[in-house]
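Just below is one structure, and these are the notes that go with it.
One protein chain omitted, others in place.
Showing subunit A:
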Amino acid sequence: MDSNKIIELLARKMAGEATATELEQLNELMAGYPDTVYYEEILKEIWQTSAQNNEQLPLDELYLRHQFRYYVDFAAPAERPVSKTYDPFEKLLAGAAGILVILLICFAWWYITDGDGVKTRIVAGKGIRKKLMLPDGTLVWLNAGSQLSYSSDLNKKKIRRVYLTGEAFFDVSHRSNRPFIVRTDKISVKVLGTAFNIQAYPREHTAEATLLRGSIELSVNDRSGQKVILSPSEKFAFTTGRHSRSGKKDYVRNPRDIRMMIDHVVPVKIGQKEYIEETSWKDDRLVFKNESLEELKPRLERWFNVQIHLESDLPSKYRFTGVFTKESITEALTAMQLIKPFTFKLKAHDVIIY
């Protein structure tokens, strides 16, 4: 009789349905019949082996087939009520673009390892962020739509010099008497060993440098006499020509006019966490605080690899605060719709906001 009870309780234990008192009772009973330990052992084994063979299906392939089969259901879901534009090739295109960038990076690496005295250029396409290590041990996070080039024997030179277009975060490995210089088309930064972020996208009027630790020496191109020393947690912004924030489109200022601004880096508090807006991109976070859609547009374009067209004035004035991590463009825009009402259309790599 006892053995029947033991089996009954064992069955429940295996199914995870035994109560605490039942488990206790089982232990007591099994203590009286040492042999029953074998039952438990073998039952456990039977139970576990079948749990392991779960993962044999080619799930990625199955999901692709699934999507292909019901492609109508997966077409541009965010604009469901408005119209039906869908592009089954979008994923293919994104894939192709990804492969291209990977090839480019491979090509660049091949140059690094192979070339001698040759220039190395590393390009991160839109929507791609890359972390890399330079020959001297400096770590570089290259943001989307950016380019970094340097001579391949960087480590042998007296002055370590790299050229950047776009945005990158540098964690420079310290070498006494061998300064590290980052040149962009607007500003240059000279350091010995620090961590800083520098942003100078060619199509924008503003270049920025943000220092996290150590110190850096900044100079504006063509004005090498003027130098600015930044202390930790300071930020330098340099604007040429008209202000990027001025709304009047036809108001053109003298392109030689410049404005330099030095500011403290203030962490942005969103939800429970604090973020540093300028550098959180390197941890795959897009952080923005109280920014209008118009200001956000270039950042979103680079982050998600899309072209955004603002077709109405009102939404572009909306201000947003938020953090994106793994969200897709559709998820991100849908989330933003919850904050302020606007509508958008997604078509291949174009987003129309109206």
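The rule is short, and it goes like this: a residue touches a chain if its C-beta (ideal position, glycine included) is under 8 Å from a C-beta of that chain, and two chains touch if they have at least 3 such contacts; residues count from 1.
We take it that contacts and distances are computed from a predicted model.
*Asks:* Given that one chain of this complex has been left out, which of "3-methylmercaptopropionyl-CoA dehydrogenase", "Heme exporter protein B", "RNA polymerase sigma-70 factor, ECF subfamily" or "Putrescine ABC transporter permease PotH" is its protein name according to UniProt?
*Replies:* Hidden chain identified via UniProt as "RNA polymerase sigma-70 factor, ECF subfamily".
*Asks:* So one chain is hidden, and I want to know which residue out of A:Y33, A:F107 or A:Y354 touches that hidden chain in the complete assembly.
*Replies:* A:Y33
*Asks:* With respect to the chain omitted from the figure, which of A:D153, A:E331 or A:D350 is a touching residue?
*Replies:* A:E331
*Asks:* If you put the missing chain back, which residues of subunit A would it touch?
*Replies:* Subunit A touches the missing chain through residues 3-4, 7-8, 10-12, 14-17, 33, 35-36, 38-39, 41-43, 45-55, 57, 59, 62-63, 65-66, 69-70, 73-74, 77-78, 80, 326, 328, 330-331, 334-335.
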